[in-house]
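One chain of protein is taken out of this complex; the other chains stay put.
Here is chain A:
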Amino acid sequence: MFGQANVLAQGQAEFPPSVEDFYLPSILPWGAHDSYWFTKITFMVWLAVGVLILFFLLSYRNPQLVPTKKQWFAESVYGFVRNNIAVDMIGHAGVRFAPYFTTLFCFVLMTNLFAILPFFQVSPNSHIAFPAFLALISYVLFNYIGIRHHGFKKYFKHALIPPAPWYILPLLIPIEAFSTFIIRPFSLAVRLFANMFAGHMLLLVFTLGGFAMLSANSLLAPVSLVSWLMTVALTLLEALVIVLQAYVFTVLSASYIQGALAEEH
């Protein structure tokens, strides 16, 4: 977990940063480069899960009609996703998806948050495996719900054939199929992954760039300072991106489910 700090301290940091900076040596076995079962990344995932479970179970161990502060906070998170995402996007039927959306939202938010937490400084979502798995669940979920709601044939007819004149359909059907069944899960995963990847890369560039300039010429120290100030500013921007991407991921999943449930095209 402290790999980056060690690297910085030993002056081994490579500039410019590369993709390999995202793949730190594994924790168990220590230092291995080809073992992925227990790395900083997977540790952070488990940590996020543990913190979320602990927080929600503790704050909702003994729910009261008049909530305590902690209970109120936990309820606000759920209430926000329930009312502002599930019900707003899907309508009253969305309430039954609210628990999943809230879990999804909290998980993405928490794992994203590691991108700017001191000593962690990298989000698990900058490895595409995690966004891909979440996107896969959303993909399976909206197709399953659509098929169960409309029946297999009607769902695909509904999804593939837009209300358009017949002569344009040969063009529209492939586009619809491509966008709904291929682009959707892919874009969902890549959007989150790329945001977190790029965010980490930017922070690396400005942090390591400062060190690189300082070690190249001590006269460049003021520029290094500017570079590090940029890191602080970009960290604030990251904070925004973290929340926004968690929200967007959840909203898009909700929107796909809404599309699968919709009666009209």
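The criterion applied here is as follows: a contact is a pair of C-beta atoms (placed from the backbone, for glycine too) under 8 Å apart; a residue touches a chain by one contact, two chains touch by 3 or more; residues count from 1.
Basically, contacts and distances are computed from a predicted model.
Asker: Considering the UniProt annotation of the chain absent from this complex, which name among "Sulphur transport domain-containing protein", "Phosphate ABC transporter ATP-binding protein", "Urease accessory protein UreG" or "ATP synthase subunit b" applies?
Answerer: Listed in its UniProt record, the absent chain's protein name reads "ATP synthase subunit b".
Asker: Given that one chain is not shown, which residue among A:I27, A:I41, A:L109 or A:M213 touches it?
Answerer: Residue touching the chain left out of view: A:I41.
Asker: Over the whole complex, note the residues of chain A touching the chain we left out.
Answerer: 14, 18-20, 22-23, 33-34, 36-37, 41-42, 45-46, 48-49, 52-53, 56-57, 60, 63, 65, 67, 74-75, 78-79, 95, 98-100, 102-103, 106-107, 124, 126-130, 132-134, 137, 190, 193, 197
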